[in-house]
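The complex is shown incomplete by one protein chain, all other protein chains being positioned as in the whole.
And then chain A:
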Amino acid sequence: MSTTMTPVKARRSTTEKEQETPAWKKRLTSDNAARVAALLSFFLFWVLMSALFERVPGPIEVVQRLVEEFQRGEVFGNFGMTLYRFGVGVALATVVGIAVGVIMGLSQLGRAFFESPVLVGLSIPAIIWSFLTVMWFGFGDLSPIITTFLTSVPFVIVNVAQGVRGVSRDLRDMSTTYNVPFSRRVRDLVLPAVTGYVAAGVRFAIIIGWNGVLLAEWFGGGGGVGYRARWWYDANRFGGFAAWVVLFVGFIVLLDRFVLDRVIQRAFRWRDASA
């Protein structure tokens, strides 16, 4: 049996810990550091792959090709075209998705009616839709718009319907006792309550819809980012192909970061006010 006792230091307060941690350590363990690290590792991986395989173009080559595309005046026209089709498709998917989602969330009958079509819609990949729409609508704007719409709308519907079903029973009962008309209930109770779900749905719609628009352009051949990427691909010039991929992936990331994030934050102002 031991008789000596090791003196134990009293536990440190958060203020103490805060003061003792050096600044460089704090910065290295921050969220931003993790983001930078992810970007950096991806970049290194890319450089490595391009060094190992001849058919993988490296970053420098891709940037060169991109600059050349700008100089040729190919970027703005094609990008604008794609953006227009994509924008119309996603906007349609958002409006229709919210409407159908609200119906599915509020009414048993609506749910029974839409459940199977939505499930089927979820399971059909963008590539199938792009084949079909090119067959149906030919090479114009319509096929990429419809493909974007069809691939993304089920995701909006599912998210919104789930949100609507979760709307507080207490607030719904309150609305019933006060005879609040249906349209006002949707606008002031249901929609604000499902903002988070709508945002998640639209985010999905954008990411999935992007696939749709590019694939339809790839097969449709009526101009646009997908068309241009394919053009380089068919010419066996992977640098040009990769340049377009980098361009549109970068665009989606920026859109998500700087537009969607802010819109969502604005929609949740009331929550911050409560804190």
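Here is the rule we go by: contacts are C-beta pairs under 8 Å (C-beta built on N, C-alpha and C of every residue); 3 or more make two chains touch, one makes a residue touch a chain; residues count from 1.
Just so it is clear, contacts and distances are computed from a predicted model.
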Omitted chain, identified by the protein name its UniProt record gives, among "Thiolase C-terminal domain-containing protein", "Protocatechuate 4,5-dioxygenase subunit alpha", "Ferredoxin-NADP reductase" or "ABC transporter ATP-binding protein" | "ABC transporter ATP-binding protein"
By the document's definition of touch, the residue of A:Val56, A:Leu83, A:Ala99 or A:Leu171 touching the omitted chain is A:Leu171
The listed residue (A:Gly58, A:Gly87, A:Gly110 or A:Pro192) that touches the chain absent from the view is A:Pro192
Please identify, in ascending order, the residues of chain A that touch the omitted chain?
-> 170-171, 173-180, 184, 188-189, 192-193, 195, 270-271, 273-275
